[in-house]
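Written out below as C-alpha cells is the structure these notes cover.
The chains shown are only part of the set, and none of them has been moved.
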Amino acid sequence: MEPDLKEPSLHIWQQIVQTALREDRSEYDVTTQSTVLKEQVGTGVLKFKQNGTLAGMRAAETAFKYMDPGTLMSKVLPDGTQVENGSTIAIVEGTLQAILSAERVALNLLQRLSGVATLTTEMVSQLSQYPNVSVVDTRKTTPGLRSLERYAVRCGGGSNHRDNLQDGVLIKDNHIAAAQKRGVGISELIANVRRQIPHTLQIEIEADSPELAEQAVLAGADIVMLDNMTPDTMEKIIRSVRKSKQAEHVMFEASGGITNATIEAVAAAGVDLISVGALTHSAAAIDIGLDISIN
Amino acid sequence: MEPDLKEPSLHIWQQIVQTALREDRSEYDVTTQSTVLKEQVGTGVLKFKQNGTLAGMRAAETAFKYMDPGTLMSKVLPDGTQVENGSTIAIVEGTLQAILSAERVALNLLQRLSGVATLTTEMVSQLSQYPNVSVVDTRKTTPGLRSLERYAVRCGGGSNHRDNLQDGVLIKDNHIAAAQKRGVGISELIANVRRQIPHTLQIEIEADSPELAEQAVLAGADIVMLDNMTPDTMEKIIRSVRKSKQAEHVMFEASGGITNATIEAVAAAGVDLISVGALTHSAAAIDIGLDISIN
Amino acid sequence: MEPDLKEPSLHIWQQIVQTALREDRSEYDVTTQSTVLKEQVGTGVLKFKQNGTLAGMRAAETAFKYMDPGTLMSKVLPDGTQVENGSTIAIVEGTLQAILSAERVALNLLQRLSGVATLTTEMVSQLSQYPNVSVVDTRKTTPGLRSLERYAVRCGGGSNHRDNLQDGVLIKDNHIAAAQKRGVGISELIANVRRQIPHTLQIEIEADSPELAEQAVLAGADIVMLDNMTPDTMEKIIRSVRKSKQAEHVMFEASGGITNATIEAVAAAGVDLISVGALTHSAAAIDIGLDISIN
C-alpha cells in the first residue's frame, strides 16, 4: 500500500483536544470528582448507533489519555471503515474519572469527524462510474478544526483542496475586478501573479461565464473553477475549451451548491474535481455511544 | 428591557477569530496580495441567501478589523433578528485586501452561528403554547466554539444549560453505578456530593426509570433529567413525583433525541426544560453571501 | 472512604510551577551551574520548622521534576496532615543542580499553601461543637494560585465557596442598587436572574439588613449572605426568617471580618456557612526547610 497523507500528527490532535478539554473545564469536573473514587477503574465500549464512516479515533484516545496517561484505548476498527449500526469501534480501559471527565470531548470530536466522513462517502459513492473525478473539500470548515476535518474528508474517500490561503492560488471574481479597476486584464493579471508567487504553486481561476473560462485558459491558468453553472453549461465550456492547445493540461473544478442529487450529472459534464462546501459546513454528527462498565 | 446575558465580550470573539485567521494563514494570502493593490478600497454587502435567525455579526466585524483596524462594519440588523432571504444584514467598508483575506473566516463563523440560531428558533417556535418550558442547549458543541454557540442559542430564543463541568452538577448513570459498586446508594451519594461542592450549585440527576426519578427526588435532587423516555412515561413520572412534598421545587428536564416532530408532545408532558443536542452538533450552516463592489 | 475533591490534576500544578520557575529563571541559575557538577547527586529532607497543616507536596515534586525528570520525591506525610515542628514531610533525591535550582520555587509554594491550610485548621477547630457549620473560602485568593489555595483550604478542613464568577450567583448590594435604579425590585430581580442563568446554579443574595434578608427569602433566594453583622443580629434574622415556609431550604452564610476570636459566636448564631477572606489573603507562610546532603 502506498502512502496516503492520512493521519495528522499527534501534536495536531493534542492541541485541539487540549483546547476542547480546557473549554469544558474537564479538570474541574465537580460531578465526577465528588461521586467516583480515584481508584475506581472501568471499561468503555465505543459503538456506532447508526451507519456511517468512521473518522477521528485518535481524538478520543488523546482526550482520555490527557486526563490520565495510563488510559488504554484499543481500536477495533480503523478510521475510514464504513461501520454498521451497533458495531463496536474501540474499547477504552482506565480510571473511571478519566473516562467520564473526557467522555463528552471525545464524543464531540469523534461524532463530528465521522459526520464529515460519512457525508463524503455518500457523495463519493455516487461517482463510481467516474474514477478520475475527485470530490474535494473547501475552506468552509469549522474554525479551529480544519486539519481534522480535511482528514475526515480523506477518510470518507474524498480529496483535499488547498489547506489555506498560502498553499494555493485561487483568483476569484473580486480579484479580477480589482485588477480591471486599474486597467489590468486577465492575461496581464495571471502573468503578474505568476511572477510573484513561489513557482511551486499552480494558478486556479474562478470563471462564472464561458468567456471568462476561455480567456483564463488562454492566459495560462492551470485550473479553471466553473462556479455555479448547470452541468450543461459546464460540458459546453469544457468541450469548447479543450480544443485549444493551451487547455491540454488544464483541470476543471465544479463548484457551488452541488448535492447528492446533482453530483453525478456534474461529473458527467467532464470536470476533474467537484468541490463541496457542505462536506464540512453542514454535515450532521454521527451518533456514537460510550457504554461503560465498572470493574 | 432587562439585561439578557446576550453578547460575549470582545476578547472572546477576538480569541476565536484570531485562531481561525491563523489557521487560514490569512496574512499569507498569496492570491489577494498578488492581485490587489494595498491602496484599493471597496464595499461589501452581507446578505442572507435563505431565511434564518441572525447570530454572530461580531465575528465578521472582528475578522475584518483584525486584518485592518481601519475597516468599518455597519450593522443593518441586530443578532437575533429573523431575517428574510435576500435581506442585507451589514455593510463593510475598507481595504479590499482586508476584506478579501478575512472573508472566508468571517462567513464561516457567521453562517455556522446563524445556523445554530435558526435551528433553535425552529424548535422554540413549536412551544408557543408552553411559555414556561425552556429549550436548552447541551455540551455537544463544536470544540473551541462553545461560548459563541451558546450565544447563538440565546439569539435563537433558547436558554443555556451549564457551560462546562464546573458550573453544574449532573449525576449520570455511570456516576450512580460507580457509587453503587462501592455500596453507596442514591441518598448517600447526593448527600456526599452536596457536602463537597460549592453551595452555589444545584444537583441534577439523570433518571432512566420512574423508580430512579422518585428516589432522586426523595434524596434531595434539585433537578431530574428524564432521559430518552416517551412523553407518556415522562408525564406519569412527573405526575406521580409531584405529589411528594420534596418535589415541590424540583425541576424536570427532558433529554434524548428530541426533534421538531416530538418537541411539542414533550412539552405537554409537563417538563420544565427540554435539552436538544442537535442545536449545536447538527445545525446546517445558513447561506450568507458577501457582495463586494470596488470603489 | 468517599471521594473528596481533594487533589487538583497534575496539569494544574504543572502550569503554576512552570510559571514560577520561568519567573525565577531557574534554567539560568548562574550560581548553581558554576559551582555544582551535572553529575553530582544529593538527598534533600523537607522538614516543618513550626507546627502546621501540610498542603502542596505536589508543588515541590513538580518543581524538582521539571528541572530534571529523574528526580524522585518520596512523601513521608500526606497533604492534610497536622505536622509537628521538626517532622520530616518528604525526601527528595536527584541531581544537586535540579534540587538547588528548583528549591526556592518549591518552598515558596509549599510554605504558602501550608500557611493557608494551617490558618484554615485553626478556624475550623474552633467549631468542633458545630459539625454542620462549614468554614468556606472566598475569591480573595492570590491571583494565579486560586485552584491551589482552594485545595489548601480543603486540606485544612474547610470547604470551598464558588470558584469564580461563573459557577455561582451572588447578588450584592451594587447589583441590587443597579436594578432599583431602573425600577426593578428584589423579587423581580431574582426572577429575572433565574430566567437567564443555567438552571444548575443556585442564587445567593447578600443582605446587610434584616429587612433585605427577609425580602430575599420571600423572593426565592436559595442562600442569604449576612454581611458584617453581629452574631446577635444574625441570630435574630435567622430565627425570624426560618418561620416562613419559603425559608425551609434557605442557607445562611456569615461573612465579613470574622476572626479566630469571633468565629464560634458566629456559628452559634445558627448560620450554615462562615466565609473567611483572611484564609487566603492574609495567611502567613509556614517555615519549612530543605536540608541537603551530598551523596
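Each chain gets a letter, A, B and C, in the order it is written, and its residues are counted from 1.
Convention: a contact is a pair of C-beta atoms (placed from the backbone, for glycine too) under 8 Å apart; a residue touches a chain by one contact, two chains touch by 3 or more.
Remember, predicted model here, so these are calculated numbers, not experimental data.
The complex is a homo-oligomer: 3 chains are shown here, and the full assembly described by the structure file contains 6 identical copies.
Convention: only the chains that are shown with their structure count from here on.
Centre to centre, using the average C-alpha position, subunit A and subunit C are separated by 46 Å. Subunit B has its Cα centroid 24 Å from the Cα centroid of subunit A.
As a whole-number value, the distance joining the C-alpha centres of subunit B and subunit C reads 33 Å. In subunit A, the positions touching at least two other chains are 28, 30, 33-37. Looking at the complex, you find that subunit A touches subunit B at residues 16-17, 19-20, 23-26, 28-37, 40, 42, 96, 100-101, 104-105, 107-109, 111-112, 115, 139-146, 164-166, 169-172, 174-179, 181-182, 189, 192-193, 196-198, 201, 278, 281-282, 284-285, 292, 294. Only residues 27-28, 30, 33-38, 67 of subunit A touch subunit C when the two sit together in their complex. Those residues of subunit C that touch subunit B in the shared complex are 2-5, 134, 136, 159-163, 166-170, 184, 192, 195-202, 204, 223, 249, 251, 253, 272-273.
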